[in-house]
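One chain of protein is taken out of this complex; the other chains stay put.
Labels for the chains are A and B, by order of writing; each one numbers its residues from 1.
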Amino acid sequence: MSTSGIGARVERVEDERYLKGLGRFVADIQLPGMLEASFVRSTIAHGLITQIQIPADLRAQVFTGEHLSKLGSIGADSTLPGFQSSFFPAIAREKVRYVGETVAVCVAKDRACAEDLATQVAVEYSPLPGLATMTAAIDPSAPLLHNEWPSNINLAGEIGEELADDLAPVCVQRNFVTARQCMVPLEGRGVVAQWDEGRQQLTVHTSTQIPHLIRRALAETLGLKQRQVRVIAPDVGGGFGLKLVLQPEEVSVCWLAMKLRRPIRWIEDRREHLTVGANARQHEYRVKAYAQTDGKLVGIDVEIDVDAGAYSMWPFTSCFEAAQAGASFPGPYRFDHYHARTRTVMTNKPPLQPYRGVSRTGICFALELTIDALAREVGIEPAELRKRNLVNASDMPFTNVVGKIFDSGDYQASVTTAAEMIGLATVRQAQQQSRQDGRLLGVGFGSYTEQTSHGTKVFAGVGIPIVPGHEQARIRLTPDGSFEVMTGLQSHGQSLETTLAQIASEVLGAPINDIKIIHGDTGETPFSTGTYASRSIVWGGGAVDAASRTLSKRLKAIAGALLNCEASDVVLDDGKLRSREREVSLADLASVWYDAPEELSPDLTDQPLEAVGTYKPTSDHGAFSYATHAATVLVDPDLGAVEILDYVIADDCGRQVNPMVVEGQTIGGTVQGIGTALYEESPYDDNAIPQALNFAQYRIPSALEVPNIKLRSTESASPRTAYGIKGVGEGGAVSPPAAIINAINDALVGYGVEILETPATPERIFQALQQAQASKK
Amino acid sequence: MKAPEFDYQYASSLAHASELLSNAGGQAKLIAGGQSLLQLLNQRLIAPQLLVDIRHIDALKDIKEHEEKIEIGACVTSAALEDGVVAGTAGELLAHVASQIGYRSVRNQGTLGGAVAFADPAGDWPATMMSLNAVINVLGSGGEREISIHEFYRAPFVSVLQDTEIIVSLSIPKLASHTKWSYWKFSPTIGEVTKAIGIAIRDPEISDHRLALGAANGIPCRPTGIEDAWQAHNAAYADRDAMKRTIAALDVADDDYKLQCLTIAAERAIAGTYP
Partner (left out) sequence: MSTINLKINGAEVSATVEPRTHLADFLREQQRLTGTHLGCEHGHCGACTVLLNGEPVRSCLTLAVSCQGAMVETIEGMEDDDTMQSLRDAFKSEHALQCGFCSPGMLMTARDLVRRRRACDDQQLREALAGNWCRCTGYLGIVRAVRRVLDANS
């Protein structure tokens, strides 16, 4: 029994240090003799490096790709047939392929001085045309990013066969575009590396979501054994996908630390982030949806192009996103015919990385706008059309058109709830009345189901070099009777220091303040592929549960001996082990086992008070979280300005370990999605030169732009996971562009115009209205 | 990103500041609140040899009330203006405008004189000063001079201020208490580059109708064609097409959308003076 176990809305144990300014982030680390690094970055998008001039007196402080020429590629290949392999150097050699690509690295006593050096390095290029768009890249006359490839297409894929034009009486067709954007964790990336020549040991503090994978990648790239590398992710100031790949800078900084035998620190600044971090979300969709006249979906035919930038990042590869998009496009809907063509196209922009929601934000946008277009076509309320086509609760588990097997839940109910929360009927009435201030009211919905916590076969199926097997966790009872839990995951806002402790608390009965979660350090924790794909609470939680159960058995056996009862009669509660009559505290039990083992029989002392548990869900399909978001907006047609009046979410992520944390994840993701919907964009000019280099140009939502989002949750337990938990980290970011832009299009319906692009900036809306007006004349 | 190297001098008085500028051969920049300057320095977009810090000079923080005008020291902060250090109707307008500038922690340091001198076309103060017919009191190596705000700006980020000159204060003609004013600013999110600013001031008793537009593709302006039409109309003037034509003729909008935003700014600012 535990009052802080699963389901308890308890305050977070990690809060105190952050609120006192005592968090320890990479940039907070200073080591004796440390030098700081600054990178010389390409100012052109595409070209050959003809010369790098380094002033003679700076040669000991400036290093180029030639210095690192013995290192292999830091990129990743997919095993999918047809995948084109590329060489991704930690520092560019011969050729640069995007603005911001590293060309040299400078070290000095501090960052300012290192930047001074960087300004003295003169790089000469022989420029090639910068390919700013996929259209430019696939043009037969386009120069090749990677000379050995037949074209700039990295991989093409196909699911199913082309659908017949006469498949159904109704067909709506739309093309969609989602903008390239940045993830913008408040803390950028950063690395501090230290090489111990005596011990032949590299210690790397890096702001990462995947310390164990980074260890593997650094060891392989630098030619070390993994035991020679310890990677520590200290406090990490947000990740969202930015920090789940091997970074070129991580490799360079480690190389420098080994070469110079001095600790080296590199901290990404915001200008760097907005330049080389413009690496997410850029897709194009061409959708045909076939339906009966009653709006019942019959089939979908979609072409998806993903702009993957210049290289394939390790380990998720350049083609992961397109593969996921093709497989996930059918969403939460039931229909029988599906055909998808996907292409991963390389351009002269930073390499694509998976951002919270990964491809699902884009596909939800394209699919849900198509659903609304269909609803208008057949004259059915969009919410009603969704309900007609969503998978039925009674059909769970349901195998969809591409063979994904949904586990549990009532998708239709989420639409009903969201419609009720947003006051759909009232909105429709209000739309009939003339408005005083000239602004247009609209309402929109966005439904999704998100495959979370998916497993081995799913990852193996997309051919990436890292496939998660069983998750591990270790737990130990300390000699003073509290617990330490070691996990190879990394918590950077997910609250795992609290929620994993809640799971251990559920099993071991100890209050969470007596359970310390140790994470993010390869030297202290068992291997894990890390924190991504909304997997940590399911996989890590399952492993902590398994380890706790093993330890619990041993503790009960010892307690049985101390309390003179059967082990099976012992209950763990509030830090004590109780029989019917007596009790012993964990502290006293630990004291006997560690300090007075002679009092225990050997069969109780030869079992460690430390256990490793392993876990994976019973199905590699994972657990499907789902939600319907709904928004009402006011559009000012004079300016194209949008105000979100109301925003509601009806969601379900299975059993909630800590409802406060679940809400926080959902609201936080939703606000990132609002940024995607309305504000965030990394534009490029025709030569692929980035145009948004500071926060006056790249906008993320502030408190002022965020509505009072209302949330109503149900808990449909997953039959596949420990405690029925489903993942929740990403879901919030999936629906907002769909819900908000559907609402905008609903507001604009009288103008005969639709916004089919993110972000829906005032200027885009204004231009669309202008075009609509012009075409009427 | 860190600033490039520069020297720094703390000016203990106006005369000292003036002397430091004169000796710098055009390679010095004044720093007051530094809220724009440090943004540029921290992105290495400028590289001055010397910064002359004038924020501590008491004479630049004075607010003097004269019969017809208020004289506001150049280093009075936006936060002080927001908190109402200037009395009267003009003071109310200044307080409102100040409250719309960026964030409080920026307003705590950013100064009126600094913002006027910086000449950011999207800034709040240049357009506001234009609507108020401010006069800029300047000290240079050759002594003091007064410059009308209407003759102050040449181009975005460029004014007639010489390298050795310092803005000492701004004189703002008072507004009668019955004057109606309205400040309308369009910025989809707070802190981004403003898309349009409209400031309208209406004194019905003397039939004074003023309109200033900011955040244009060019320096802030007073579209006199609209002011005249408004005055002739002598009521809530809202002929959008006419306004758009007037603004288009001023050549301050590079594209349709900027023209539209400025037109709406004019329309809504004027409407705002008829509560």
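Heads up, the rule we're going with is that a contact is a pair of C-beta atoms (placed from the backbone, for glycine too) under 8 Å apart; a residue touches a chain by one contact, two chains touch by 3 or more.
A quick note: this is a predicted structure, and the numbers were derived from the prediction, not measured.
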{"item": "Per the touch definition above, residue among A:Pro185, A:Gly326 or A:Gly442 touching the missing chain", "value": "A:Pro185"}
{"item": "Chain B residues touching the omitted chain (full complex)", "value": "1-8, 10, 31, 34-35, 38-39, 41-43, 51, 53, 55, 79, 102-106, 108-109, 190-191"}
{"item": "Positions on chain A contacted by the hidden chain, ascending", "value": "11-12, 14-25, 27-28, 30, 110, 112, 184-187, 235-238, 240, 269-270, 492-495, 660-661, 663-664, 667-672, 694-696, 700-704, 706, 708-709, 732"}
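Keep in mind that, in the parts below, only the chains that are shown with their structure count from here on.
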{"item": "Centroid spacing, where centroids are CA-atom means, of chain A and chain B in whole angstrom", "value": "44"}
{"item": "Contact footprint of chain B on chain A as seen in their complex", "value": "111-112, 115-116, 119, 269-272, 638-639, 641, 678-679, 693-697, 699, 701-702, 704-705, 761-763, 766-767, 770"}
{"item": "Interfacial residue positions of chain B with respect to chain A in the complex", "value": "1-5, 39, 43-44, 186, 188-193, 195, 256-257, 260-261, 264"}
